[in-house]
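Only one protein chain is missing; all other protein chains are in place.
Here is chain A:
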């Protein structure tokens, strides 16, 4: 099983990059999609047992380079600093805790998008929006649905329609 997990809060500007990426992938990829707030127990529950888990999250860096995407693996993700939003445990804690209790995906990829604005409100800043667009195009090409003969009554090359209601579903898995 492959899962793409968007972490963040769409009401805190660039912190919504992860959820925005998952929204853009909906209906275009043949993998499980989920959005969550980054709370470690929920994250661990989503990725435990997956063959591949791709986590898309916003980060703050110093010096900043908004829109830059950092690709982290199991070892480097554990070093991630606390999250930009208000709660005190973050992705680094989730990776360390998941590893300590043996509940990690076989492969973890973290795509960390550098943001610049994390205040109240909706909408990504232009460079972050462009980074999300570019990142989702790459993921779409990589995770495109398999041909109909393998995954159901769809024409080859046509995206598998989303089965969810289209709303974000923090903490819940939706098959795209």
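Here is the rule we go by: contacts are C-beta pairs under 8 Å (C-beta built on N, C-alpha and C of every residue); 3 or more make two chains touch, one makes a residue touch a chain; residues count from 1.
Assume contacts and distances are computed from a predicted model.
*Asks:* Which one, "CbtB-domain containing protein", "ABC transporter", "Ni/Fe hydrogenase subunit alpha" or "Ribose transport system permease protein", is the UniProt name for the chain you do not see?
*Replies:* "Ni/Fe hydrogenase subunit alpha"
*Asks:* Could you tell me which of A:37, A:109 or A:133 touches the chain that is not displayed?
*Replies:* The single option touching the absent chain is A:37.
*Asks:* So which of A:52, A:96 or A:144 would be touching the chain we can't see?
*Replies:* Of the listed residues, the one touching the omitted chain is A:96.
*Asks:* For chain A, which residues reach the chain that was dropped from this view?
*Replies:* Missing-chain contacts on chain A: residues 11, 36-37, 39-42, 44-45, 86-89, 93, 96-97, 100-103, 120, 167, 169-172.
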